[in-house]
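Here the complex is missing one protein chain, while the rest keep their positions.
Chain nomenclature is as follows: A and B, assigned in order of appearance, with residue numbering initiated at 1 for each chain independently.
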Amino acid sequence: MTEGHQESGGGDSFDLSQFYQIFFEEAGENLDLMEQMLLNLNLETADDEELNGIFRCAHSVKGGAATFGFADVAELTHQMESLLDRLRRHELQPNPMMVDVLLESADASRVLLARHQTGETGEPPSNADLVRRISELAAGGAPAPAAAPPAPAPVVAPPVPVPVAAPAPLSANPGVRQLEIRMGPLERPDQVDGVKDLFRDIVGLGSVAEVASGRADTRVFHATTSSSNEDLLDLFAFHVSREQVNIREMGAAAPGAATWTDRDDPPPGAPVAPAPGFGFFEGAPGVPTGGAAAVTVEATEARPAAAKTGAAKPAPSPVAAQPEAATIRVAISKVDQLINLVGELVITQAMLAQNSQTLDPAANQQLMAGLADLDRNTRDLQESVMSIRMIPMSIVFSRFPRMLRDLASKLGKKVEFVTQGEATELDKGLVEKITDPLTHLVRNSCDHGIEMPADRVAAGKPETGTITLSAAHQGGSIVIEVRDDGRGLSREKILNKARERGLEVSDQMSDGDVWQLIFAPGFSTAEVVTDVSGRGVGMDVVKKNIAALNGTVEIDSSEGYGMRVSVRLPLTLAIMDGMSVGVGDEVYILPLSSVVESFQVKDDAVNTVAQGSRLVKVRDEYMPVIELEKVFQVPRYDGGKSSDIMVVVEAEGSRVALLVDELLGQQQVVVKNLETNYRKVPNVSGATILGDGKVALILDTSTLVRRSRH
Amino acid sequence: MPLILAVDDSPSMRKMVSFTLAGAGYQVVEAVDGIDAYEKAQSQTFDLVLTDQNMPRLDGLGLTRKLREHPNFKTTPILMLTTESSDMMKQAGRAAGATGWLVKPFDPARLLEVIKKVIK
Partner (left out) sequence: MSESDQSGKVVSGPREYLTFRLDQEEYGIDILKVQEIRGYEKPTRIANAPEFIKGVVNLRGTIVPIIDMRLKFNCAQAEYNSFTVVIILNLRNRIVGIVVDSVSDVMELAPENLKAAPDIDGSVDSSAVVGLGSVGDRMLILLDIEKLMSSVDMGLVSVEA
């Protein structure tokens, strides 16, 4: 294990390492949640629930880290927790510096956790500066900003907040004191080694020196500090539980004048008190009576018995209507296996359906009824299974607020981030692959799109730019857009750059085509290459990544007003409803979701226009005709069929009519990837296995539609 | 075989506690917060309740209070697992009707030791 990791006490029979993985995941989620809540925190009107929620995240990570022996994480999160505790008790007013330091601390915690998870050795990064800043903020001060790398642009720094509300007297602060701190009995005396580090790492805590204790299970320190006993106990808590610590002011007389806490040390020679760290309330329900070492400790001070409704502890969080979805974790491989099996089931069911078509329905009533049921059940099963892998886009969107906040701040820009359609669902596999390209597009918008605040104002725009990320289903695709209201693309600059690079361009090119030029490798019109983006390696990789997902990217821009990048992806259609059509001896599949209608065509309805393309009139509309026989060079044999059926399909907002020989039927098909063993085939989006075992190609209606526009 | 209700919003803690208890021969039911625990308590009687303090929706103190109002749980041992052992916490726990407390971080051996003392 890494340095800084102690095995929790206990015997060999308890191997806590089996819980580490759960803890790492859980801690990761808590830190993510905490970050999200911090970013959404409204500093002026932060309510109890929000603050409590953030506190709980830090508290939970601290608890687990301490239990499982990750002292460095426990220490840092303990600091965070202290600050958050004061915030949730309204002893302090939240301010941007606190949010910053908490965000940074969450990051640092993640780093520490990752080190433990991967078993890295060597010096862990020092968090002394973070700890210092947190302590100072928690004490109500305004610490000197962290030693950050010099910002390239004037950072819009928040004004130094005036510390609000004197800290409640949780700790009386009697000035500098000399304390004797006894820790014991300790199961493992070395567990408090960290105490000295605390005094070293926390600026202003004081100084400490160890002295002989006279007992093997006890360690004694002499400390000079201005911190209160409570604060010290808190600090020591992750090394040693409170029960085991005695703090006594030195130079004081016998107990009475000094500030004792909790347990007294039993005089040497007396039987050592049973293991501390727990206790029972005398007379409480359920307490064992009689013999067996029932340690009953009573803090019976003459305090008015707190009413049954509870003590001065922070009020328990109100029972909020927050339905907690019960979830279980499942390995992705199992889900994929399940999807494959359902896919095979669909094929088998299709085969049965096909083979049973020749049967006499009357004589096989039960069989036919059973097959109909099977069809329905298979469809339902398929839908359920596919939805397992679908997750909402919010998962993808969630990383952006933080990223943009940091990026904008670094660049000195003001950016507001808006999301739409977070609930739109996407297959998990796609989510993983779309994240990088989207990140690049969003960074681009921030870096190159949104102008500096002063420039925006000069241009009559609001100082704060907006970047919008949206997702929506359209037909069988998901469309994800990144929009900004920045400076937009400069047609002139792009054309010039393209000429410089020897690309063939003309001034007559449409805007759309000009924008597509930025996808060329090495293309960048940024004047200054920041380290953020703009090395020109970005956009072509983005396009490639998206193409690899069978998706498309389009750009729309208006110079001075902004830019929009639209990414269109087919939803993973492992199973799809298809319409099979016949052309010659061959069978092709159309995605049913693109099919609008079909009809038999009469010759007079088809007009031939220039260059041999044909149009067909459908009610009042003329639409292009695409002869599949020609596109796919289907061999015709003498006396064979000819095409006289039109199937109207719609894709990307346009309609075309496909000319085929016959309609063969509708069925569910399992989509197989052609590129796994072969390569991308034009106009084809995949392949499927028909009921008779033969392969049929699935047509890509988008490219077919695009063909018709030149 | 005694049946224990283990309440904690942290999955890793729950697992650790469950595993430890199960290994010692106890039967364990897990709950993720006070509300979940209370609902489970409607349909089963437990021989012991172990509960974390800081949880969403309903915390340890709140759960303890509710349980004590339930006829089946008037005398069931309820132990609070808490990182705080200040006087204030003890007052609050006592007032809510808890049987006792166990300070976090604790290790499995201590957990079992305490449970043995108090389980019926």
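Operating definition for what follows: a residue touches a chain if its C-beta (ideal position, glycine included) is under 8 Å from a C-beta of that chain, and two chains touch if they have at least 3 such contacts.
Small disclaimer: the values here were computed from a predicted structure and weren't measured.
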{"item": "Interface partners of the hidden chain - shown chains only, full complex considered", "value": "A"}
{"item": "Selected residue (touches chain absent from view) among A:Asp15, A:Asp47 or A:Glu344", "value": "A:Glu344"}
{"item": "Absent-chain contact - pick from A:Glu463, A:Glu586, A:Glu627 or A:Asp644", "value": "A:Glu586"}
{"item": "Contacting the left-out chain in the complete assembly, out of A:Arg188, A:Lys493 or A:Lys694", "value": "A:Lys694"}
{"item": "Of A:Phe70, A:Phe236, A:Phe400 or A:Phe632, the residue in touch with the unshown chain", "value": "A:Phe632"}
{"item": "Hidden partner chain, residues of chain A it touches", "value": "344, 347, 586, 631-634, 672-684, 687, 689, 693-697"}
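The rule is short, and it goes like this: only the chains that are shown with their structure count from here on.
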{"item": "Partner chain A, residues of chain B touching it in the complex", "value": "9-13, 15-16, 19-20, 23, 32-36, 54-59, 61-62, 65, 68, 74-79, 83, 85-110, 113-114, 117-118"}
{"item": "Residue numbers on chain A that touch chain B, as the complex places them", "value": "8-11, 13-14, 16, 18-19, 22-23, 26-27, 53, 55-56, 59-60, 62-64, 66-68, 230, 237-238, 241-243, 262, 275, 277-281, 284-288, 292-294, 297, 299, 301, 303, 305-313, 316-317, 319-320, 322, 324"}
